[in-house]
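Encoded as structure tokens, here's the structure I'll be asking about.
A single protein chain has been omitted; all remaining protein chains appear in their positions.
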Amino acid sequence: MSGMQSGPAGRSALAHPSPVLVIPALVAAAAVSIPLFYVCLRAIEGGAGRYMELVTSELSLQLLWRTLLLVAGVVPLAAFIGVSMAWLVTRTRLPGRRIWAVLAALPLVFPSYLASFALVSMLGPGGVLQELFGPAAPIRLGDLAYGYSGALIALGFFTYPYVYLMSIAALRETDQTLEEAAQSLGSGPWRRFRDIVLPQLLPAVRSGSLLVTLYVLSDFGAVSIVRYQTFTLGIYNAYRGLFDRSVAAALSTVLILLTLVFIAMDASFRRPPRKRTSGAARPPLLLPLGRWAPVALAWSCLVIGVGFAIPTLTILHWVARALEMNRALDWSFQGTAESVGISIAAALTATLFAIPVALWSARHPSAISRGVSRIVFAGYALPGLVVALALVFFATRSMIVLYQTLGLLLAGYVVRFLPESVGAIESSAARLSPNYELAARSLGASRFRTFRTITLPLLRGGILTGGGLVFLTTIKELPATLILRPSGFETLATRIWTSVTEAFYAEAAIPSLVLILVSALPLYALVIRPVLGSSR
Amino acid sequence: MKHLLIVSLLLAAACAPEKEESATTTAPAAASTTLTLYSGRNEKLIQPLIDRFQTATGIKVAVRYGETSELAATILEEGARTPADVFLAQDGAALGAIEKTELFQPLPPAILERVEPRFASGDGRWVGLSGRARTVVYSTERMKAAELPQSLDALGDPAWKGRFGVAPSNASFQAHMAAYSAVHGEKALRELLRKLVANQPKRYPNNSSIVRAVIAGEIEFGLVNHYYLWQMKREQPEAVVENFFMPEGEVSSFINVAGAGLLSREENAVRLIEYMLNDDSQRYFAQETFEYPLARNARPSTGLIPLGELRSSQIGFAALSDSLPATLELINQSGLLQ
Partner (left out) sequence: MNNVVELTNVEVAYGSILAVRGATFAVAEREIFALLGPSGCGKTSLLRAIAGFERPRRGSIRIGDTDVVSEGRWVQPEKRSVGMVFQEGALFPHLTLWENARYGVKREARGEEQAREALNLVGLLPLKDRYPHELSGGQQQRAALARAIAPRPKVVLLDEPFASLDPALRRRIRDDLREILHAARMTAILVTHDQEEALDLADRVAMMDRGRILQVGTPAEIYDSPARAEVAMFVGEGECLSCRIGTEILESLLGPAARELEGDAKLFIRPEDLEVAEEGDPRSVPAVVETVRFFGHDVLHSIRLEGADCRLPFRTMGTAALRRGSTLRIRLRSGRYGVFIGSDESQVRREIEVG
């Protein structure tokens, strides 16, 4: 009874965290916050008047409006697709629901630039559709692929898996007896869904929607390809097209602020929903769809068709063309190796910093350790483009030796994706009783030996998951890579990007295929399988 | 833990850019340093020439590709600490902008002498390598030359709404607008941009995608540099597209240069610029990219209208670079990029 609850929050005298934890954690926090400081510095370099002028300029207001418009469109779309698919595969007798369940998570494998380019090149003029139908192709359909509608489709159909996966996790946690009680009180399936299921789903939908929002705010690839200028693209255009970089910096500060506002609106964004703790693992009631079955199937086909089939077929089509043109091997081993190498390096570096941050906040909770953890998490919300610009400003001003080195690129990845690793390690540290470490200490093990033989092996799951997620997101990362990479360094992402913007489909083929294959495995093992589970 | 650290360090080291290694293994051993080149010119067009240079000299070149304006801004941000040795721009105005900051090293007279003075900086800080003219590319199936807009101003006519394409983030377009501004004034440019935006042209990331779009029938015509047509014709000889040099307006068929400036005192950097002006390279520009070679003795590809016959204003690049920053702001504010 008293074992765990004796001291408040299980704190102990060992709560003097070792400098081995504190120093790397502080470095990580500094790595996130210092560049942001430089963005602000650069933004007001031209004077406060000029800054205000830039921030309130027509361009800035237009970017704000267009960005909000996109968020307002994509979030409900993604939420609707995500919730409907989650409900269909967990609660109804949708034919083949197990297969749909996996398929519906797969759009995550496509980076947004690739997905939207696939859509454009499938539907757009000169695209696959036109190739197949000749001049008779419905060009009108192609117009849909660009601008607001294009951004809406591309982002909506490729970000809904965030809502989908969180909804599934929540649906499996919901208390089945509530639904049974409602049923025994005579409420039909739709009323049950509205009154019982939906309220229990709301937290998951909210967290998922916030992830979608952050994705939309930071997306660079999709909006560039469909030519819908949001804040990120506006910043990029200002960065590329103006000699005066304070414009890009000023616009960045607005985007940072906008992001913070959205996060403040949902303070829960840090914590994924908890895993089910109680038993009651009874299979849920499966609703027969009856005459609605064809509608449900058609909807699933549309979702998976746009989100998975189109990009897959497009890439395969490119591959076929590349093989025809004997261009398939133009780009193969070197770039892949560099891409995989830098992603592994990012995963390892992130892990090295994530362990101290996570252990400090999980084992020695205090205002400082929580603050550090929160600052580190803020990096996740920052668009990659802004992080990259921030690091460029920082390096050119104060750390020129780092400028245009792999080190700075690595720093960019770590700042951006460290939270994935910290989150995974923190949650596995939270599940782990501190008594294991105390037991080791009282058996005569030093701090280091305890860490090496007890803490590290027991956190292995979290460390691997976190590292895998960092790898996955790094290998797909585009805007920060474009800006921070050393001259002559190319990743799969930048290679695809260059080919895609030059409209050399065939050249994008093999890198795209490789990128997707390389990321599919960790995605399945780390994200899809844990949520969908093996028991179903 | 220790192992992790070591492995990650090794990996980081292993990922260092050595992309050009395969190209240089057969080359004679040479200077160990790697040149850093900022290229605002398209990778497709320029990388083959750089590969030749690496093979011929054994000097490694790490290239950072980007938009000319982006790289110019990067150099301005970096100042004297820029890691770049050479800046290759597809726009004389951007070169002029760097020249003003005195970041460029003076070029040796031997290099400058190879090019007519009007295609190089007055101070000898940068040199033109190839020339290009602004033109309208159109589909002869859909349009006749006489029906096309006869000047930049005519593009503002609402009749063309939604029918043509531009590449507003591309330096060639930006320089074209800067030339318009230098001749007609900022106010006139603002008006032209307003009309262009109102006409809702299709936006493309670069010239080659405009030519593709014209061939695909996505648009009827587009504003490009003259040589993309010729490259495309080599790939698709059956394509029925042509260039049209707008006859009216002082800068409608504006002639620009792609050129280079020195950002370091690196000996090999001079060699790279020299190399791009030698006969082989100039022939490359003429025969492979279909630009106008600028070395005095080089000849353009047959079939191109000689440079001298194109109607273009005599504004110098110095004036052009003066109007460039404001032009970029105007383009950015105009909404053309959206």
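By letter and in written order, the chains are A and B; residue numbering begins at 1 in each of them.
By definition in this document, contacts are C-beta pairs under 8 Å (C-beta built on N, C-alpha and C of every residue); 3 or more make two chains touch, one makes a residue touch a chain.
Values in this document were obtained by computation on a predicted structure and should not be read as measured data.
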Checklist line | Which displayed chains the hidden chain touches across the whole complex | finding: A
Item checked: Among A:50, A:206 or A:441, the residue in touch with the chain that has been omitted -> A:441
Margin query: Using the touch definition from the top, which of A:19, A:294 or A:457 touches the missing chain?
Written below: A:457
Notebook entry, point to check: Residues on subunit A that touch the omitted chain in the whole complex?
Noted result: 1-8, 11-14, 433, 435-436, 438-446, 453-454, 457-458
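Definition applied: only the chains that are shown with their structure count from here on.
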Check: Could you state the distance in Å from the CA-based centre of subunit A to that of subunit B?
Finding: 36
Next item on the list: Please give the residue numbers of subunit A that touch subunit B in the complex, ascending.
Entry: 57-59, 62, 66, 124-126, 130, 135, 139, 142, 224, 227-229, 233-234, 237-245, 247, 334, 338, 341-342, 344-345, 348-349, 351-352, 392-393, 396, 400, 403-404, 406-407, 410, 452, 456, 486-490, 498, 501-504
Check: Can you list the subunit B residues touching subunit A in their complex?
Finding: 1, 4-5, 7-8, 11-12, 14-17, 19-20, 36-38, 42-44, 61-67, 69-70, 72-73, 76-79, 81, 83-84, 97, 169, 174, 203, 205-206, 208-209, 212-213, 215-218, 324-325, 328-329, 331-333, 335, 337-338
